[in-house]
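Excluded from the complex is one protein chain; the other protein chains are retained at their positions.
The block that comes next holds chain A.
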Amino acid sequence: MSRTPLDTVEHAAATPDVELPWAELGLKKDEYERVVEILGRRPTGAELAMYSVMWSEHCSYKSSKVHLRQFGEKAPQSDAMLVGIGENAGVVDVGQGYAVTFKVESHNHPSYVEPYQGAATGVGGIVRDIIAMGARPVAVVDPLRFGAADHPDTKRVLPGVVAGIGGYGNCLGLPNIGGEVVFDACYQGNPLVNAGAIGVMRHEDIHLAKASGTGNKVILYGARTGGDGIGGASILASETFDDAKPSKRPAVQVGDPFQEKLLIECTLEAFAEKLVVGIQDLGAAGLSCATSELASNGSGGMRVTLDDVPLRDSTLSPEEILMSESQERMCAVVEPEKVDRFLEICDKWDVIATVIGEVTDGDRLEIFWHGGKIVDVDPRTVAHDGPVYERPYARPEWQDALQADDAGKLPRPENGAELKDQVLKLVSSPNQASKSWITSQYDHFVQGNTVLAQPEDSGMIRIDEESGLGVAIATDGNGRYAKLDPYTGAQLALAEAYRNVATTGAKPLAVSDCLNFGSPEDPAVMWQFAEAIRGLADACQQLGTPVTGGNVSLYNQTGEVAIHPTPVVAVLGVIDDVARRTPVAFQEEGQLLYLLGDTREEFGGSAWSQVVHDHLGGLPPKVDLERERLLAEILISASRDGMIDSAHDLSDGGLVQAVVESALLGGKGARLVVPDGLDAFTFLFSESAGRAVVAVPRSEELRFNDMCGARGLPVTRIGVVDGDAVDVQGEFALSLDELRTAHEGTIPALLA
């Protein structure tokens, strides 16, 4: 077997004319030339591997960076923010000395290729981000989007994704408390598998990804490094070396939740003993990312010996080791005198841990292999100085025609019988139907702190057993609204998540987002992206909820056809005492139902227009952020002071969807009266934002009305919790049995 000489730094300098496969690794010509300019010579194969993967869209945000800056520039003043954008995850102060970290990320493409492992490793990755901040993970949420519910491929992708999320999250012992499941033909070849996680720590336990202190040791611990998730590096390896290599390896990583559970426990034990100076998880770009980010965020340089990395496959080349995305690995920086204790804790948990390098006093990242120096770079040029693109963007030509196609002109139901028929169609449609077939595959009880879980408006976790302090999280996004108007659509996603948190009684504090779009090389998509970010940043500023971090997923498109622009927004809230939380379910017959907010004729992008007319056109509902804020304040006060016993936000499907859900969950019906000034159709199906339905005990009616009146929130009495049907007086009645069959039968019939 003949080998070309090891491509060391020295070798590279001596052989400037060697052609490297930069194009195959995804670099553009000018990007490669920039690498050569930075180094003052051609890169070694290992250096090229690092630059190519760290300068990829996924890791460098090169297309989105110029727009994402707005989240910082427009960030509202918030005392709650402890760690902002740029770290593994943002950290928020929730009071009583507690800090909460949370983030949403995408694992879209892998989940289409291999649904189970793609989704599973999505959960694993986001959870490691949370641990890396110093927190114990306490919950996960999963916003999911699939192609048409009755498309044959959906039956391949969805069950695999759900089983993967459950298989990984359940085995980690993390309650799954929220998320969404949405079907739309636009996601057919590009399902969106977003995963969010929350972690809790004391303020003093916050950890950051930085390598400081000359002589400190760099410890790689967790799973052995294998050939999974290497992607392009294999090309490089086969170019650099001969062909005597194992054949193609999977591009999608394989998860081992048991290993990750051990990683969580052993990391938290090391944190508790104050053994860790800096920490980084290994996700996308593996060791390339971890070493370059730790080194560039610290004060010195770093020297790493790749020979010391424990391998699952001894034939891996150094380039492959640097690029491997093997799961369940972390990298810690530990003072020399604490290394033994750190290794002891890893041993207690049967976790493999190895010193692979140390922090140096220079400013170079140097990596060695078989005695030769194969990487010698300024780590900042790898981690932070990637290319930045001002991609051209333009409002698409079809936008005007789409907006002119007003959903308000669609034929409406003309009598009670037609209304009844359309209500049944709505609540049994895949998007509006009960998702319990899916959510019952997730553990929501583990850890014994779950106060609310799906299908509640937000998930809620108690974080202090003594005081009852808790946090709530909701994730929302509506690609149909965003397609009609990306600026407004992004604001509506935020408004809904904000409202959902407040509906359960928690005060919204901060935002994380997962921005799912098509190709940035299409000016129309880039316009959607730019508009959505501008909308979201403006709205966060106005609502006083800063963006703490998030994720961008581009290239969600097949051929020329992009998905609907789909910004998914997560809002985190805090509640002083979880005993005051407000559930969705009707609690007691006789309680009065009030509609809060204004109802207008708004049907653009509505569930009704989709279910009844298969239509998408017009304008999405108007956004009034001051109204959202007022509504939230009323909901939180009413919850704290015991003025309401149940509450449900109004969003897709409108009032009738909300009332049906509250009735079915509580096992109690409702008698509704169409208020003066509204027709029954608009009353039931409009999707005007800034609204909620609440159930008020009769003893609180006066106090509640006075509070709304004094604060200027429109409030309309619309009925009473009563009986075993949803009865819209003078129009129609549907028994709870009939509704339950319609609402709960759809998803199992399609997927079970």
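Convention: contacts are C-beta pairs under 8 Å (C-beta built on N, C-alpha and C of every residue); 3 or more make two chains touch, one makes a residue touch a chain; residues count from 1.
Here, contacts and distances are computed from a predicted model.
Of the names listed as "Amidohydrolase", "ABC transporter substrate-binding protein", "Phosphate transport system permease protein PstA" or "Phosphoribosylformylglycinamidine synthase subunit PurQ", the one that matches the UniProt record for the absent chain is "Phosphoribosylformylglycinamidine synthase subunit PurQ".
The chain that is not drawn here is touched, among residues A:Ser64, A:Asn88, A:Thr101 or A:Asn170, by A:Asn170.
Note that of A:Arg145, A:Arg329 or A:His444, the residue touching the chain absent from this view is A:His444. One of A:Lys373, A:Arg462 or A:Arg499 touches the chain omitted from the figure, and that residue is A:Arg462. Interface note: of A:Arg145, A:Lys261, A:His564 or A:His615, the residue touching the hidden chain in the full complex is A:Lys261.
In the full complex, chain A contacts the hidden chain through residues 163, 166-167, 170-173, 256-259, 261-262, 348-350, 439-451, 462, 465, 578-579, 581, 752.
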